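Step one of this worksheet: look at the structure below.
With one protein chain withheld, the remaining protein chains of the complex are depicted in position.
In this document, chain identifiers A, B, C, D, E, F and G correspond to the written order of the chains, with residue numbering beginning at 1 in each.
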Amino acid sequence: METAYVLVSCDLGSEMNVIEELKRIDSVIEVHGTFGAYDIIVKVQNPDRKKLRETIILNIRKLKYVRSTLTLMGIPEQS
Amino acid sequence: METAYVLVSCDLGSEMNVIEELKRIDSVIEVHGTFGAYDIIVKVQNPDRKKLRETIILNIRKLKYVRSTLTLMGIPEQS
Amino acid sequence: METAYVLVSCDLGSEMNVIEELKRIDSVIEVHGTFGAYDIIVKVQNPDRKKLRETIILNIRKLKYVRSTLTLMGIPEQS
Amino acid sequence: METAYVLVSCDLGSEMNVIEELKRIDSVIEVHGTFGAYDIIVKVQNPDRKKLRETIILNIRKLKYVRSTLTLMGIPEQS
Amino acid sequence: METAYVLVSCDLGSEMNVIEELKRIDSVIEVHGTFGAYDIIVKVQNPDRKKLRETIILNIRKLKYVRSTLTLMGIPEQS
Amino acid sequence: METAYVLVSCDLGSEMNVIEELKRIDSVIEVHGTFGAYDIIVKVQNPDRKKLRETIILNIRKLKYVRSTLTLMGIPEQS
Amino acid sequence: METAYVLVSCDLGSEMNVIEELKRIDSVIEVHGTFGAYDIIVKVQNPDRKKLRETIILNIRKLKYVRSTLTLMGIPEQS
Partner (left out) sequence: METAYVLVSCDLGSEMNVIEELKRIDSVIEVHGTFGAYDIIVKVQNPDRKKLRETIILNIRKLKYVRSTLTLMGIPEQS
């Protein structure tokens, strides 16, 4: 299984909106608003890593109000 | 339930070691090595937020080879 | 008592404006313009931490001209 | 009155120790441990800005276990 | 030969577009989309360093959808 | 004499424009475009530190195309 | 083919030493010292992505004098 964690910064005040949109995306298995250096943390998982990448590039990063993302690619041998 | 995500940077080459230690800590429910700006992502959860804080301060941050941590406190209303 | 410090970056030139708005927000007990990596530091305090979070999310972060915020949640045992 | 806020990162696990030391320093009027991008926030105040600088350079930055500091100089016209 | 590596952040969702434009620029000899702290890495090479600088300033940085760039100037003695 | 160094990030492609504007500002005694983490470095000097602050806040930060600034306040005892 | 770019920070003054060591590592196909936010850029390539990861974790990150690394995983569809 391929896993990625995406740390999202979004337009101030749009957090709930973005969280709702993120939850509807396939392969997104966890979404949580956070305080601190990033606004939302998203866990994405898919057995096919090409699909995983597409989810991040085409679905998460293209969401309205998402301002920037920092992707941490999971290391399968380290989970 | 109170949740925090701790982004860990550790001494280079000590990743597997630190991951094993993290998994043994109470309240730590997920540990994953990652490539990118941080080396390991840790999810911590406890109904008592004082306990949650103690886990981060006394258990995670005091681990040998852990160099720095960035804590994202989960917002309960945004999960 | 729950405490948070919010480090604010705002649109260049809007500092005085944002400072005035921040001072009018409930639970905001200190506002100070600063030179350096952040433009304004805000201290927020409320006995109810749900209220504290709402102040940050709904009042501070939604202010016009506020560009980004970095929230440091105070640790009650460390004050 | 001259004011500065010093954001302190310290050796992991030394927070309580550093906080106690900081509280004993003249001109230091507030110390709070925080979760997030920095470990401790310190407010320093002195009518004489040369004194204020000395406090930061000679007392805070030279404390054992203090790893790095980021100083935000307050803007008197913006408080 | 003078070499520079330009780390590009672009508008979310515009990656393929920007990559295509970058490939058409003279002196650009390698373009690769990446996950992590930057979206695209660009290698630029030219025997004339004034030309190299112009490529970065006038061609890469002025591209539509390019949001920010971080340039690493290669050290000829260290390749 | 009070000195500050202002590290400026500006809209991509507007560098020459911003540099010209900066040179016309009183108290600005040096302006240089740079490659790397910041686009322009500005040295500001004035015997009156209130004036120095005003130059940064009202003149430099309010310039069109200036996107963000990081101010390093010089320490008179360390020059 | 799987590609990664590793941005390396090393102990000050050890650059040439680290560059020589990096060049001897299998899968490392390009090494260049740079000025700016990172000291050395390394391009790693291998058809087997498990091998690629091992090169980064076991060979590059464990090198003496390497202080920290930031890995940008190439996106095969964007090259």
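Just so we're on the same page, contacts are C-beta pairs under 8 Å (C-beta built on N, C-alpha and C of every residue); 3 or more make two chains touch, one makes a residue touch a chain.
Predicted model, so just to flag it, every value in this text is computed and none were measured.
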| item | value |
| --- | --- |
| Displayed chains contacting the withheld chain | C, D, E, F, G |
| Candidate in contact with the missing chain, chosen from D:Thr3, D:Ser27 or D:Thr71 | D:Thr71 |
| Subunit F residues that touch the omitted chain in the full complex | 3, 5, 15-16, 19, 31-38, 40-41, 70-75, 77-79 |
| Positions on subunit D where the hidden chain makes contact | 4, 53, 56-58, 61-62, 66-73 |
| Absent chain, residues of subunit G that touch it | 9, 12-13, 15, 35-37 |
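The rule is simple: only the chains that are shown with their structure count from here on.
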| item | value |
| --- | --- |
| Of A-G and F-G, whichever chain pair has more C-beta contact pairs | A-G |
| Rounded Å distance, subunit A centre to subunit E centre (Cα mean) | 26 |
| Centroid distance [mean C-alpha coordinates] between subunit G and subunit D, Å | 37 |
| Residue list for subunit E, restricted to those that touch at least two other chains | 15, 35-37, 70-73 |
